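I have a structure I would like to understand better, so I am pasting it below and will then ask my questions one at a time.
One chain of protein is taken out of this complex; the other chains stay put.
Presenting chain A:
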Amino acid sequence: MDMNQYLSMFIDESNDHLQSLNENMMGLEANPEDLSIVQVIFRSAHTLKGMAATMGFEDLASLTHQMENVLDLVRNNKLRMQDFIFDTLFKSLDALESMVQDITGGGEGKADVSAIVADLQAIVRGEVPAAGGASTGSAPAASGQAETPIHLDEFQFSVLEQSIQEGHKVMFVEVAIREDCQLKAVRSYMVFDLLERSGEVVKSFPSVQDIEQAKFDHSFSLYYITQKDASEIQAMILNLSEIDKVTAIALDQESLHQLGQDTAAATAEAAAAASEVAVAVETPVAPAATSTPAPRAAAKEEGAKSPAAGRTGGTPSRTIRVDIERLDVLMNLFSELLIDRVRLEQLASEMQSGDLTETVEHMSRVSADLQNIVMKLRMVPVDTVFNRFPRMIRDLAKSLDKKVDLVITGAETEMDRTVIDEIGDPLVHLLRNAVDHGIESVADRIAAGKPETGTVNLRAFHSGNHVFIEIEEDGRGIIPENVLKSAVKKGILTQEEAASKTDEEAYQMLFAPGFSTAEVISDVSGRGVGLDVVKAKITALGGNVTIYSTPGKGTNFSVQLPLTLSIIAAMMIKLGSEKYAIPLSSIVETGIIKQTQIRTIHGNKMLEFRGSHIPLVSLSRIFSIPDYDESTEEETEIVVVRKGERLVALAVQDFIGQNEIVIKNLGKYLPEIQGISGATILGDGQVALIIDPNAFIK
């Protein structure tokens, strides 16, 4: 089978699973007693293992397998999570991530994981808690067998409890298959099949998976929910051939509770057996992840219509993956539709037919809604970038020996995919800065009378046409004087320049190339590539960064970004018969000037504008417009545009109005044209070019 076609799916899904593993591990670390999280982690790890094994990435599979062993012990209450276990598991996740990255880059996903594997195995071997008494539950004891009782976890226990409350019959069934049976897996399968026809198997020992692979002696036991009587079940199973003995014991609330208490104190025997089994479950495991015990239990729960749902957490989001190119095609087709709509509207108004006008108006409304949806399709929640930060901050804080809480708000805020893809790195940099330079060490914080755990707030929110992302910490803050002193020392500013700077301007100095205030350069931040790179990147995205800081209280980096890169607000202008668009973001103001206000200085046309002289650029001359020249007119409309501090006035013939435009590129064939950044399609289907005002400002 050719696996290549599945590779991208594998990579996508692996990344998803790794992400969820990371997230849930963090959750577990904060809340080590919550076994439902362990279940989720276990399931993710198991699916990952299955996928990796199917795709033939052995190293990936074997590492996940070892992780699974550890997790299995934890979820069965045989191992208590401890710091070093977390560390080892996190290390394993890192290794997995780098393997998946290698695969993404076309590699084989091979890596030497033996050290981590050995660590994990040591945990599995050495950390099994000591025996907790050999007492067994009443029900299994009553069966009169020395069989290992099944341990129900909290979740399965509650499923059983609910079922009893709802009037279902819950029973403990033990089945022994004849010793001379050749295909015991098949026999047991028949038993399961039979049982599932008239009820639900909640839990079995050995696990369903092991039974399917014939990894059991000659008997197995299970918890079963049904409407039938125990004797009926017993008779049913005995009807199958090669079945030696069947015991079915009905459980009531009381015996179940007793069982629950016993479950808490796991027997040594069971622990040992389980860990043995865990090791014994060697790869390759069937790729069908649904056959694992945990998801099976979850599925059964739904089947039993038990209201215990929701405890497993992490319902998969209902999404499909769509190639971004298809969205572009959709968008293009849609704009084509818009053009036809405009044409139809014209025809309708010409024909003056009531019915037609009505229909066209309805179509306009529908297509307006459709347009909104198409636009929204490209929007992704910032969560896709934010989700890797908690892990990063955790590791960072640990390596710096600081205590840091990362509080994320507004992760559901949506932005255009193109912006999202670019914003990750700058944010990483800002966050690292916040933890490294902003938050003080524990000792310093206590000395300053602050709580020893520092807080980094990562906030995202919409405001107008922009998305704001703020990174705020309650650290030591930035002292403007120090920034200026440092800038002078590094020769970025002169003494006089420094003296005249406001606090605001002093903070902006942090973004100057070659600036780093940290006295000691750590390996976390301050490696020369500093905030100037962050600033450059954000500016390139059409955004902006501002710093607010209170010395001693903390610092806030506020990043302002456009909602989307593909749709901008623009001012449409006319030059003769041609229409052009100027991005609104660079327009300062518009106005009308008289020919007499234009002065010529050194052969350049200048204009007095708000107290200073700015150049006047003739667009008609630069673009050699055939049918317009502003110099023949008494009065000229101007658009004042800005790049940084500098201003330029562009002479135009007429303003048409403000529009939201979709940016298109001019195609690969055309060379770069100075002053033109792209094109857009107008409502009437014509193409208008987008002016790049930056080109006129040097």
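The criterion applied here is as follows: contacts are C-beta pairs under 8 Å (C-beta built on N, C-alpha and C of every residue); 3 or more make two chains touch, one makes a residue touch a chain; residues count from 1.
One rule holds for everything that comes next: contacts and distances are computed from a predicted model.
Protein name for the hidden chain, per its UniProt entry and selected from "sulfate adenylyltransferase", "Chemotaxis protein CheW", "Putative ABC transport system ATP-binding protein" or "Phosphonate ABC transporter permease protein PhnE1": "Chemotaxis protein CheW".
When the full complex is taken into account, the listed residue touching the unshown chain is A:676, out of A:379, A:408, A:492 or A:676. For the chain missing from the display, the contacting residue among A:87, A:336, A:425 or A:504 is A:336, taking the whole complex into account. The chain omitted from view is touched by exactly one of A:197, A:376, A:610 or A:668, namely A:668.
Across the interface with the omitted chain, chain A contributes residues 331-336, 339, 578, 622-625, 664-671, 673-676, 679, 681, 685-689.
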